[in-house]
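Removed: one protein chain of the complex. Kept in place: all other protein chains.
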Amino acid sequence: MMKAGLKRSNAPIFWGLFGAGGMLSALFGPVLVFITGIAVPLGLLLPKGAMSYPKMQAFAQNFIGKSFIFAVIALFLWFAAHRIFHSLHEIGIHAGLGAKLICYGSAFASTVIAAYVLLVLGF
Amino acid sequence: MSKRRPYVRSMDGWWRKNPFYVEYMIHECTALFVAAYAFVLLVGLVRLGQGEAAWNGWLDALRSPVSVAFHVVFLAVIAYHTYTWFVIMPITLPPIIIGGKTVGPGVITGGGLLAAVVVSLVMLALVWRIV
Partner (left out) sequence: MSENHKIIEIEVLRYNPESDDEPHLEVYKVPFSDDMSVLQGAQYIKDNFDGSLTFRWSCRMAICGSCGMMINGIPKLSCETFLRDYYPSRIRIEAMANFPIEKDLVVDLSGFIEKLESIQPYIIAKEPRTLEQGEYLQTPEEFNRYIQFTSCINCTLCYAACPQFGLNPDFIGPAAIALLHRYNMDSRDGAAAQRMELVASEEGVFNCSAVGYCSEVCPKHVDPANAVNINKTNAAKDYFLRFLSPKGGSK
């Protein structure tokens, strides 16, 4: 006998974004941190001009580059938002709507900002 | 009258009670660093949209020792995320059957880590060719 009054969970949306972001950050996270945060700033290993303005502008105007930047920023944040929201619940902070708004809200806002800037940068 | 009075124990600090849970919480916390790095990239993107001077300002900021130190920490923590992500992967996937045999958890984890290494090398090669 099935239980009565079951409510369908909307988790698949957030779980899907979490899974995609988790996979993307597992595959690309370390190398991206190394390139943008260590190698290029210190001029280690990689060519000095690798992240010069013209190069990055061209990258952000290229359809593949644009999609990549968008996917990295948005999905990393949706992944993190989901995990942090769950961790807050796990350590006993059941802030409910407040925590939800801060976690998913900042991921959503960042997604919108990233999309806007990428559109304004043109094709 | 029933003498029953079931006692419900508190969940406070449950994650400190077992090394397995402590590790779980540590790998959950890697998300904070993934988020921090994504915000750094978001700022970079916004600065790129504001033009060359703004972008160069962001690049300068990345060259500061504090920034480099932070990124070394990000690298270590996010690499740990990569490792734990693929350690968990065998429990999240349906059985993969190749040639009548189920692929073992070690192979799935190893395959994931290998994929991360390949992706990293390809990315480095691509950055090289851009120049």
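Going by the order they are written in, the chains are A and B; count residues from 1 in each one.
Here is the rule we go by: a residue touches a chain if its C-beta (ideal position, glycine included) is under 8 Å from a C-beta of that chain, and two chains touch if they have at least 3 such contacts.
Predicted, not measured: the structure shown is a model, and the values here were computed from it.
Peer 1: Can you tell me which of B:21, B:39 or B:80 touches the chain that was removed from the display?
Peer 2: That would be B:21, which touches the missing chain.
Peer 1: Thinking of the whole complex, not just what is shown, which of B:11, B:43 or B:126 touches the missing chain?
Peer 2: Checking each option in B:11, B:43 or B:126, the one touching the absent chain turns out to be B:11.
Peer 1: Considering the entire assembly, which residues of subunit A contact the chain that has been omitted?
Peer 2: Where subunit A meets the chain not shown: residues 1-3, 6-9, 11-13, 15-16, 86, 89-90.
Peer 1: Please identify, in ascending order, the residues of subunit B that touch the omitted chain?
Peer 2: Subunit B touches the missing chain through residues 3-9, 11, 14-15, 17-18, 20-21, 24, 28, 88, 90-94.
Basically, only the chains that are shown with their structure count from here on.
Peer 1: Between subunit A and subunit B, what is the gap in Å from one C-alpha centre to the other?
Peer 2: Result: the chain centres lie 11 Å from each other.
Peer 1: In the complex, go through subunit A and note every residue touching subunit B.
Peer 2: 21-23, 25-38, 40-42, 45-47, 49-51, 53, 55-57, 59-60, 69, 72-73, 76-77, 79-81, 83-84, 86-87, 90-92, 110, 113-114, 117-118, 120-121
Peer 1: Under the touch definition given earlier, write down the residues of subunit B that touch subunit A in their complex.
Peer 2: Within the complex, subunit B contacts subunit A at residues 11-12, 15, 25, 28-29, 31-32, 34-35, 37-42, 44-46, 48-49, 52, 55-56, 59, 62-63, 67-68, 70-72, 74-75, 78-79, 81-82, 85-86, 112, 115-116, 119-120, 123-124, 127-128, 130-131.
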